[in-house]
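Only one protein chain is missing; all other protein chains are in place.
Now for chain A:
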Amino acid sequence: MMRKTTLLAATIMCGLSSLLVPVTASWAQVPSKNEDPPGEGNGTSKDALPHPGSWYGAPSPSAPQAGGVNAGNIPDGPPAPPSEVTPAVAQESSNPAHDDWPAYGRDSNATRYSPLDQITPENVGQLKQAFVYHTGSKPGPGQANKWAAETTPIKVGDGLYMCSAMNDMMRIDPATGKEVWHFKAGVKYESIPYTAACKGVTYYTSSTVPEGQPCHNRILEGTLDMRLIEVDAETGQKCEGFGYHGEVNLMKGMGESVPGFVSITAPVPVVNGAVVTNQEVLDGQRRWAPSGVIRGYDAETGRFLWAWDVNRPNDHGEPKEGEHYSRGTPNSWAAMTGDNDLGLVYVPTGNAAADYYSAMRSPEENAVSSSIVAIDVRTGSPRWVFQTVHKDVWDYDMGSQATMMDLPTADGTVPALIVPTKRGQTFVLDRRTGKPVLPVEERPAPTATDVPNDPRSPTQPWSVGMPRLGFPDLKESDMWGMTPIDQLYCRILFRKSKYEGEFTAPEISKPWIEYPGYNGGSDWGSMAYDARTGILIANWNNTPMRDQLVDRTKADELGLLPIDSPHFNAKAGGAEGNGAMADTPYGIVVTPFWNRFTTMMCNKPPYGMITAIDMHTKKVLWQHPLGSARANGPWGLPTHLPLTIGTPNNGGPVITASGLVFVAATTDNLIHAFNLKTGKEVWNAVLPGGGQATPMTYEYKGRQYVAIMAGGHHFMMTPVSDELVVYALPDTH
């Protein structure tokens, strides 16, 4: 009897240990930043702070800027008062030539719609690679991969213009990919914030330099190290008449900072002669991070025009000597949209700094965060504000470029603005007033939280007149896995988390589920709109997050310190994940809501979708999962299965007049073409890297091309490359 029991026990023990071996092994392989939130009761630590309180802070906001912050060593000069813009001429983007793609969103309306029709649903299957162009920007030896180029080239006349992930600017022959000129921006690795990205350059035609002279047509960009640079479109030489030898220092007046804290990654629009700049301020670092100020500069001369500084609303000049733009204000990192007719720029704003804690925000900040703000480009004063999240503590900052369109209504045609959000709520506003054209309801939102003195908004806005880009709230039975065992693991995580549906409030004592997650819904890819058919195309994500606030001692145990702290350790936490949120009582731990042993999401597929909405009826025309499992599986292994599971995706769609939709974006490293009317996939091709960028299309010498930057994305874990891949139909001549 004894022997029997022993044998049975031995069998069970043996089995148990063989189960534990792989579990522990995979644990060890997971880097610390992939660790789950600390869990129930572990958000606080009973230990005293290991260091004096001041250790956790960062330099005083009034401290001088660190070396290298003024990357071009540009002499600043005295603080400038507001000034008048040089009168502008009409720009290519206001009335694009048939063959061209002169702006990031193709035209100043940001439609991502091209009138080209050589490539059709019938012949798209014959597309062949026409050429590949190497930008030359990818991680060097020993450099951590922070790359995600996200670039969409522009095409005007004989030139294809683009930037590399590190802000070099290039002109390329549109037919051959041969480089015509290459401007070296000299951005240093230390200046990369969360991501080395350059979404695009801006084409500007001068009002003062005659045609045929250098810098009549110019290529313009904002850089990762906060410079505004203008070069001649013909030669790539800097425009001496712009700023200081072609450059403007955008760190002027920003106060204390370090390289990599503040960056420009989106194209800067030119609206009635004013270059408007916004900047990404690294998330999660500290409450008193550098300012989110929006500024206007003269496109001709680089002269300062105005500033919109949230906590100095009546002062549109540069800060006085020894002062700085107000710190920690909502930063805007997405592409803005310029409205030349109304003289407005539509600014998608993010959160005030310290994304997950709102108790220290000013009423002025609360009024404009996670909003679309229409700023008068002559004065820098906001004309209207529409808020998409009240007192945002979920990092639902505005990632998408808003799209302008004319919406037919019962009261006539309304100049409207389509505003996508990470929540998957798409707001449609009147551009003149910011008032909703389609109904918006304030609905009750959860308010229960254990965070002291930080009450949540009792209601949040819902765009009930537009189809929602999202699924219903999560249930335990939505948890997923490959087998009942990993599914069970996720069901336990779900039950151990705080979850009360969308807008579940942050919690210290246990992790909470944030759904939709901060990757969207809609993110920076934005949407495409075809005014002829009234079809709006949106690709979006379905990826919940699991977050927890931690007290300062716990944050210290996790190694969380702000980027400008003398003790900062880049390996412990950066943007978009765990953050110190210094100057506040709490740090933040943010993870995907996933099984960290298999690295598979805990919710069931799809994780990415594409939707066509008929803007005449506001109904969904078609909708299906986007992206296959070929390059994604458990433990990040490729499955090579052509199953359309629907993957996370970043990068927008393009519509052509022939009735095609081109979109890459997915983590299967494919570029896809869909039939605009039916949603049927009619073509795809494998890219040399992740296609996390918005494609574009142009015609040159009678031939239509489709271009996609296959730069990859470090956070999406897709392969990095420096290749712009351009497709065309086989040359029949």
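Basically, contacts are C-beta pairs under 8 Å (C-beta built on N, C-alpha and C of every residue); 3 or more make two chains touch, one makes a residue touch a chain; residues count from 1.
Here, contacts and distances are computed from a predicted model.
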item	value
Hidden subunit of the complex - UniProt protein name among "Glycerol dehydrogenase", "Heme lyase NrfEFG subunit NrfE", "Tryptophan synthase alpha chain" or "FAD-binding oxidoreductase"	"Glycerol dehydrogenase"
Touch with the omitted chain, as defined above, among A:184, A:496 or A:567	A:496
Residue in contact with the excluded chain [from A:487, A:509 or A:639]	A:487
Absent chain, residues of chain A that touch it	4, 7-8, 11-12, 15-16, 18-19, 476-478, 480-489, 491-492, 494-496, 604-606, 645
